[in-house]
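All protein chains but one are shown at their positions in the complex.
In this document, chain identifiers A and B correspond to the written order of the chains, with residue numbering beginning at 1 in each.
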Amino acid sequence: MTDATGDGSKSGPMLAADGTPLKKSLARALRMQKMRALMLIAPLLLFVLITFIAPIADMLFRSVENQIVSDTLPKTTATLGDWDGEGLPSDAAFEAAYFDIFLAAERKEHTRLGTRLNYEQTGASSLFRKSGRGLDDIGEVYQDQFEDLNGDWDEALPWAELMGDPDWLSEQQGWDEEGRQPGFELRDGIADLLPTASREYAIFAEFQQREENNNLLDEEPWSAVHTALYQDLAAGDMSGYSGPRAEMLQAADALVDSPEFETVSFRDGFEEIDEDWLQPDIWRTIKLYSPDYTSGYFLNSIDMQLTPDGAEARPDNERIYMLLFQRTLFMSLVITFSCILLGYPVAYILSNLPMRSANLLMILVLLPFWTSLLVRTSAWKVMLQQQGVINDVLVWLGLVADDARLTMINNQFGTIVAMTHILLPFMILPMYSVMSTIPTSYVRASKSLGATNWTTFWRVYFPQSVPGIGAGSILVFILSIGYYITPEIVGGTTGTFISNRIAYHISSSLNWGLAAALGTILLAVVLILYWAYDKIVGIDNVKLG
Amino acid sequence: MPDTGTSDAFVAFERVQKSYDGETLVVKDLNLTMPKGEFLTMLGPSGSGKTTCLMMLAGFETATYGEIKLDGVSINNIPPHKRGIGMVFQNYALFPHMTIAENLSFPLEVRKIGKSDREAKVKRALDMVEMGAFGGRRPAQLSGGQQQRVALARALVFEPELVLMDEPLGALDKQLREKMQFEITDLAHKLGITVVYVTHDQTEALTMSDRVAVFNDGRIQQLAPPDELYEAPQNSFVAQFIGENNTLEGVITEIKGDTCTVKLDGGEMIDAQPVNVTEVGERTRVSIRPERVEVNKDRLQEGAHTLKAKVLEFIYMGDIFRTRLSVAGNDEFVIKTRNAPDQVRLKPGEEIEIGWLPQDCRALDAL
Partner (left out) sequence: MKLTKTLLASTALTVAAGAVAAQEMADSMTLVSWGGAYQSSQDEAYAKPYLEEHPDVSISWDESSNEAVAKLRAMNEAGNITWDLVDVVAADAMRLCDEGLAMEYDPDDLLAPAPDGTSAEDDFGDMIVSDCFIPQIVYSTTVGYRTDLVGDTPPTEICALFDLETYPGKRSLEKRPINNMEWALYCDGVAKDEIYDVLETPEGQDQALAKLDTIKDQVVWWSAGADTPQLLADGEVVMGSTYNGRLFSVIEEQDQPVGMLWDMQVFDLDGWIIPTGLSDEALARVKDFVYFATDTQRLADQAKYISYGPARQSSAPLVGDHEELGIAMAPHMPTDPENASNTLLYNYEFWADYRDDIDAKFQAWLAQ
């Protein structure tokens, strides 16, 4: 009858039988138990980690991840670093973009980048697709002239001799096409003599050897290398060079210095491909999205956009996500509330019936679970549409004129009705399992104490069924907040949810970053609501049975 | 104490029957009256109909036939919350979402009693069960015994004249149960309330009640004060159900006034007191309480008759010795002897003679 479990007095640390401090001994014993428990849950833990936590982490990551721009255009983004965003960037930026996009096109990555940038800048998609094809025109000017001078410029081996380390070259020549290709190494000094060309050749070599697995000695360099060579020759003097292929290189140098050598500036080359390259917009977009991580997706998700001047609200006629978030929350609440209203009496009856009839009724409650979601939703269409069953009955009864049939589908009403029906079991089941644990003796006790039926229900029964309502509401609310099939089918334009846009961005527009940002916000909203629920009602007040 | 008329009866069952399925009766023709202030216990095995009777009285079950009267008025059609009967439930049924004080305040609130009045009554009721310090706690924070006290206080706080208790001590350990038995009877007598108490524990029934109604098979088998019930059971069921009992089966060979002769199945002839046997040749069960059997020849009183017995088992139980014997073909014949300095301790296998007085030996129905 007392709760005195020992006074606070102490007399030194307690020792276990073997002399170790009792606390330590206890901790060891408990650790063993914990380890064993951990081993038991390990499979589930792994499963949850892999199938649940990892995708969520991936989603969070995707919503800010933006490495594609700097990965695909490393030189360009570096060059644009000191551009002020006014007018056009320097020629160096065009040059960097030429080499970047050229390589990206060889890797077939430029169109992906175009798709990515098209989310931010309309037209980027076709701009990059065209540029992938068009950039060859610039390089071919130089390639053709060098070839005309000496056919060796269009051969693989002379280039390898010019650029490659002799040791590497002999190894490469001895390579039997089996096993790993000897990695290309630049010859000593060539990087000083031909900085751009050697850089581009090294990139070319890496690509051929590692990505395509072609024998480097069979592949003549692509035209970007010729362009780079031209730049080095125009800038430097080859007369002092005496290494391999010196004669060939010096002849090319002479050609480049001669007045009849045809050149084309990168800027003109880009203009040739598409005049949009001479608009600052695309450059600004590239610069804006050059960091590895971006807040752009999140800003998009709340109807804002990233601009060079910071975050800005989108124009009115493009705002949609905040509206959809609000609508999703509002309708989920309405659906949850309708489920409580409809489900409570059913759960009450179920929990008060004898086992046999309760089981039969339970089957009726669960029946919708065993029908495909699409079938159920389509059935509501048949019921609610203007030429549907309910309207027909109303017209037949004379309650509604034939030419003023009610619109009950393809709007919010239709979504609420169909989703309430679909989610009702999720409300009834937890309510039922909580109600069936409330002993009848409470009700009897209340009545014996003089309470009327209503007082008994309201003061004694209802408070004890609240945990069931809580559990059901959380289930229904969270399920409905993420629903998209039903709203898509019966929601029309006013009954669709944010999840419909997420699904659209996942499967149609492929803007997974935006979808991830929207999903992350939705997750955050759910967590905040959960937290608020815990504060207001208390999460201990939720039980599933 | 036979039931005489219903004029001064506070509680009355008149020819009450109850059936749940329309095929079998769980309560068969129940007639019972109780005066005000009585502590009556309904005792019986589970399924005997005792709880159903209690629930009909509380109003949670309706009588299929017959009338239940409270203070002379039929309450058959009065809903439970208007009957004004206090009730203590087996699992206490304290509302888990309310504090102790709120639990007690609840019956007063629904009776629209003013706040200050309410608080005074709640305090008084809690003090009465020595739980005054626990008003702010929740039921789950209390021990079983504490909950029991609170449940009792709640049933009494609105000052009902009749309180029903449905096996209220079933969930408590033995020591606590004995303490509470005393407290409940004490409180009931102090307050002068009428109590109907349901239990299947015969000790509880015997120690607490003014009268005990032994239920079996939907009928009251015997309604009597505890001593009468123990010493003068009216039939084999009561004899068997109340206390420990030895039975010897046989046939009546002769009835002479208040004695009869029984020929046991083993051939021995014994005298007994005829209780509910009427004819010669009728089968009977002879009932002898274990403590009325004497093993010491010297102490046998005059008129006692003796039988041969063989010791099967000897159990030392501290204050008493419990010895199992084989008597007249019955291997479950038990005797209890007091642990006195001169008492013999029998050994298994020993052949002895036992004896008892014919008036301690009751010839009952053969069931």
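Keep this in mind: contacts are C-beta pairs under 8 Å (C-beta built on N, C-alpha and C of every residue); 3 or more make two chains touch, one makes a residue touch a chain.
Values in this document were obtained by computation on a predicted structure and should not be read as measured data.
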Visible chains that the absent chain touches, using the contact criterion stated earlier: A
Residue, one of A:Leu15, A:Ile56 or A:Ile320, that touches the chain absent here: A:Ile320
Option from A:Pro74, A:Pro463 or A:Gly492 whose C-beta touches the chain left out: A:Gly492
Options A:Ser25, A:Gln279 or A:Ser509, residue touching the unrepresented chain: A:Ser509
Among A:Ser25, A:Ser70, A:Ser90 or A:Thr115, the residue in touch with the chain that has been omitted: A:Thr115
Those residues of chain A which, in the complete complex, touch the missing chain: 108-109, 111-112, 114-115, 118-119, 122-126, 129, 317-320, 323-324, 385-388, 410, 488-489, 492-494, 496, 501, 506-512
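In this text, only the chains that are shown with their structure count from here on.
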Chain A and chain B, separation of their C-alpha mean positions in angstrom: 74
Complex interface listing, chain A residues touching chain B: 1, 439, 441-442, 444-453, 455-456, 459-460, 463-464
Residue ranges of chain B touching chain A (in the complex, touch as defined): 58-60, 79-87, 89-91, 93, 95-97, 106-107, 110-111, 143, 145-146, 154-155, 158, 164
